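Missing here is one protein chain; the remaining ones are kept as they sit in the complex.
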Amino acid sequence: MAHSTTTTTTPAPSAAAASGTAAVARTVLIAIGLILLILAPFFLYPVFLMKILCFALFACAFNLLLGYTGLLSFGHATFFGGAAYFTAHAVKEWGFSPELGILTGVLGAAVLGLIMGFFAIRRQGIYFAMITLALSQMFFFFCLQAGFTHGEDGIQSVPRGRLFGFIDLSQSLNMYYLVLAVFIIGLLIIWRFINSPFGMILKSIRENEARAVSLGYSVARYKLGAFVMSAALAGLAGGVKSLVFQFATLTDVTWQMSGEVILMTLLGGIGTLIGPLVGAGLVVTLGNYLATTGFPVTIITGIVFMVCVLLFRRGIVGEFYASRIGRKLGFEYRR
Amino acid sequence: MTALLEVRNLNSWYGESHILHGVDMNVGEGETVTILGRNGVGKTTTLRTVTGIVRARKGEIRFAGKDMMQVPLHRTAHHGIGFVPEERGIFSTLNVLENLMLPPEVAKGGMTLDEIFELFPNLHERRNSPGTRLSGGEQQMLAIARILRTGTRLLLLDEPTEGLAPVIVQRIGEVLKTLKQRGMTVLLVEQNFRFASRVADRFYLMEHGQMVAEFKVGELPERMDMLHKVLGV
Amino acid sequence: MTNATAHINEESRVVLSARGLRRDFGGFTAVRDVDLDVHHARVHALIGPNGAGKTTVFNLLTKFLQPSAGTINLLGTDITRTPPDKVARMGLVRSFQISAVFPHLTVLDNVRVALQRPNGLAHQFWRPLAALDTLNERAEQLLASVGLAKERDIVAADLSYGRKRVLEIATTLALDPKVLLLDEPMAGMGQEDVSVIADLIREVARTRAVLMVEHNLSVVANICHHVTVLQRGEILAEGNYETVSNDPRVRVAYMGTEEA
Amino acid sequence: MTMIFGVPLQALLGQLLIGLINGSFYALLSLGLAIIFGLLRMINFAHGAQYMLGAFVAYLLLTFLGIGYWPALILAPLIVGILGAIVERLFLRRLYDLDPLYGLLFTFGLALTIEGTFRYLYGSSGQPYATPSALSGGTNLGFMFMPIYRGWVVVVSLVVCIGTWLLIEKTKLGAYLRAATENSTLVQAFGVNVPVLLTFTYGLGVALAAFAGVLAAPVYQVSPLMGSNIIIVVFAVVVVGGMGSIMGAILTGYMLGIAEGLTKVFYPEASNIVIFVIMAIVLLIRPAGLFGRDA
Partner (left out) sequence: DASDGKVKIGILNDQSGVYADFGGKSSVEAAKMAVEDFGGKVLGVPVEIVDADHQNKADIASNIARQWFDTDQVDAIMELTTSSVALAVQAIAKEKKKIDIVTGAATTELTGKQCSPYGFHWAYDTHALAVGTGGALVKQGGDSWFFLTADYAFGYSLEQQTGDFVKSAGGNVVGSVRHPLATTDFSSFLLQAQSSGAKVIGLANAGADTQNAIKQAAEFGITQGGQRLAALLFTLAEVHGLGLEAAQGLTLTEGFYWNRDEESQKFGKRFFERTGKMPNMIHTGTYSAVLQYLKAIDKAGTDETEAVAKQLHELPVDDVFAKGGSVGPNGRMFHDMYLLEVKKPGDSKEPWDYFNVLATIPGKEAYIDPAKSGCELVK
């Protein structure tokens, strides 16, 4: 009886063949993307590229939470900026190697995620957003007052050191390929995470939370798990960023930074794997470009936000997926 | 009998799904008409389209001779169409009295509070408690009573007996009969066939977003076979 | 009704019991002094006028609400303070008054999600999705048993109302619950689906306890072995359908003068 | 002198009074936020910017038209409220059917744009706005020197809060508002023009923020950034109070203002996070907030 009323998309007879070529096309797309990323530092400014990659990973981590569990965190700067401080401090003051320093950042961010998540996951929707915002503001004040962050000066002149003792990271290219590797690993972790049994449960929780409870899943723990995972990955991005720029400052723990990462995700496409990369690229480029035009960045950022929300909520990548070409390539956008 | 409500070739969509595929139907002044049909055939959608909650994209709705297709939702009530939704729509932040007083009066001749309380003594007793503290049946009474106060000419009732205790279903049947005596026109959607057959003058049978049959209450016995096949009653 | 009596004699093990159950909402007491025993291999109906507290009792038993007073015992364990997901893991599973499926998952995935936990495949975030394919066989069995095999790849949102309820029952059965709580499984359902579900419930109840809320008296009469009537949060009457339906108090409060 | 926890009783009284003043702003702002949230199901992130706008409009009225404090107290909220209504009409209404998060994100963008624009036009160091002469000066209350203007703020905010509460809880308009919160389609089907009602509500909430802004202008520097931090505190106030009760929003505003005031005496370093700490504790004990209904 449903057939007259709901239009169910029945797969065309040639669907199997079509999806075969689409898979090839997608693989080709990914390969081209990878090659571009590998060659990019020879054409573009490496530090600029590294910044984009760091923010892209940050946005991907954020997206893991928003896009796949439906939780909008307005406090992710805490993990990004917090990890930057931890890594910078570990490397500069304790003399940790870069890899251990990054690990310190990731662990620190995960612990922060555990604490913030513990409070925030008690509520949903906009409450969740407001609580994470408030808690991250608290963390901001902590960073402002704690001695090891050096207040407004920030932790400066952080040595990049030698990766595994022999790769000299003060060479831009070495650093770039480390960042690229971290980014790709991060992306793979996220991909595995959402396409795993755990991810399946997350998806079902997002679909119908009460039902998931009644099936015996302790929803809070799954959400917390996803939250901590997202925090740790954001921390990975923040830790690496502090090595790239060789400093950690208050900017990265402000709530405006949380807003920026939301913008990147929204612009690129919530719930798409590479949307955040596109979004981060755009926002970072825009920030850099506007810096020399004398036009206030916040106004543009604000307008981009509003336009995105009003006109293309799926974001650039999402719109592409939903477009005819995107669908032909076998992409799917569902939110 | 003049038709108070005339519907011709009505087509409605929810987003991209086409739900009503050309509904034709009349409801005469003072008549009680019931739409029967299985789940999901579009009964509720029909009522919602007539009210204006769902916008029809094609077809014609005439009420008391006036074209209703372009009338915005918040104006339909003023023409005399009162809608009681499936889920009743009692407001929890308002008490019974406030719930009753909520819809603006659209025409003279609506029931006074006294008349309403006479018809539904339970409501009088609980007039100060929050609307959703009432039992399901009382909520249903409140939902009907609320519309009667506005002086509406046509009452659209969507499954008024769903989920109600049998004893309440009986009460509501009695109320509908009283209303009929007062000349109220009613368009009813009902799954509960037994109840429908007691209150209706005429039936439409709906399938796949269209009316597939129409008959008077007197013709029921000869139609039972068909109804059995379609509805399983 | 005859085979029902037979069942009772065979096995009357109490699997779920509540004593002195009470729940207040602010100053309002929705449920008070409710004692309830649910037996293995029986269908137990909870009926009563609207607002009597039936759904609330369900919420209390499954721990979606915390009782204000009273104790609940499931399979010999006191679960008065146990969180709802734990209760579900112990074998008490409910359905909802409004249909509860995962709308954007396929029918098969809906069932697989339910199977994941009992099969220890719930928290592996490092394993690929293909790890879940081991559940397919069982899931398809379940779908076949409720007649949903053909729809396995359809997204649940596209199912009709009645089929959704069927899917929900299949998902519930996937947990192999010891006690099944169904809240108005037939509400708003067309006549043709009602009998399908009624048969299914009867079938399911052969090996487990079922407690259901239902207003459709013919269903109650046909498949329920035991009936508890609730009114204003309190138990008004109890017994088999015949006894209860002849109780004048029940007729006044609930059934009216009609015959089922 | 009587001492309480090492602080003279008189000083404590003074601080309580001061807390009440802060609380007045919190109450007005969280009230507006609660009204908008209640009806539109949307977190108005631009609330802080609109508060700033109120103060700025008062400043602009004074500098360009010579319109003083008293008319501005009415005019500025009116102007800002109308601007809000226009925004609602043009944009917000397209978002009602979506996840409420989009409303939050849109108003976030709106806030950035408004603040950015004013910073661009008027710089970041703000503009002066003098206390109206009728209210300048102060009285010695014995235990503290009380600027008259502050007393006025407490009184007038109480009056406005209670007035708004009466409007929403006790009038037919309020009944429409509350009913539309629960089921706006149905209220519309009853013949009430809900779209207009929504526009009005958003305008009202925004006007309340702007009103708070005008009140704040003589006390705080009229600066484009004055609303960007307070909004987060007000969010925390709203979480503590819990949505769903107008009175709850008002009371929580005053309570937390006082709590913050007392912290400034006993442990000033923590005074900006005390509200967040209270929020965390309340979340642990009553996840729905002090006055919120269970979700």
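Should a chain be cited, it is by its letter among A, B, C and D, assigned in written order, with residues numbered from 1 in that chain.
The rule is short, and it goes like this: a contact is a pair of C-beta atoms (placed from the backbone, for glycine too) under 8 Å apart; a residue touches a chain by one contact, two chains touch by 3 or more.
Bear in mind that the values here come from a model prediction, so they are computed numbers and not experimental data.
Q: Which shown chains does the chain we cannot see touch?
A: Visible chains that the missing one touches: A, D.
Q: Quick one: which of A:L144, A:I184, A:A210 or A:I303 touches the chain that's been left out?
A: Candidates A:L144, A:I184, A:A210 or A:I303; residue touching the omitted chain: A:L144.
Q: Hey, which of A:S97, A:Q124, A:N174 or A:N288 is the one touching the hidden chain?
A: Per the contact definition at the top, the residue touching the missing chain is A:N288.
Q: By the contact definition given up top, give the residues of chain D that touch the hidden chain.
A: 11, 14-15, 18, 21-22, 116, 119-120, 123-128, 130-131, 137-138, 144-145, 147, 149-150, 218-221, 223, 225-226, 229-230, 261, 264-265, 268-273
Q: In the full complex, which residues of chain A touch the absent chain?
A: 45, 47-48, 51, 141, 144-145, 147, 150-154, 156-157, 241, 245-247, 249-252, 287-288, 290-292, 294, 296-298
The working rule: only the chains that are shown with their structure count from here on.
Q: Can you tell me which chain lies farthest from chain A, using the average of the Cα atoms as each chain's centre?
A: Between chain A and every other chain, the largest centroid distance is to B.
Q: When the contacting C-beta pairs are counted for B-C and for A-D, which pair yields the higher total?
A: Result: the pair with more contacts is A-D.
Q: Can you work out the whole-Å distance between the CA centroids of chain A and chain D?
A: Computed value for the inter-centroid distance: 33 Å.
Q: Find the geometric centre of each of chain C and chain D from their Cα atoms only, then give the gap between the two centres in Å, rounded to an integer.
A: 47
Q: Check each residue of chain D and list the ones that touch at least two other chains.
A: Residues of chain D touching two or more partner chains: there are none.
Q: Which residues of chain A are in contact with two or more other chains?
A: 1-2, 6
Q: Within the complex, which stretch of chain B touches chain D?
A: Within the complex, chain B contacts chain D at residues 51-53, 73-78, 83, 85, 89, 91-94, 98, 101-104, 106, 150.
Q: Quick check on the complex: what are the chain A residues that touch chain C?
A: Those in contact with chain C are residues 1-2, 6, 8, 192-193, 195-201, 203-204, 207-208, 210-219, 222, 225, 229, 334.
Q: Where on chain A is chain D touching in the complex?
A: 72, 119, 122-127, 129-131, 133-135, 137-138, 141, 145, 255, 259, 262, 266, 296-299, 301-306, 308-310, 313
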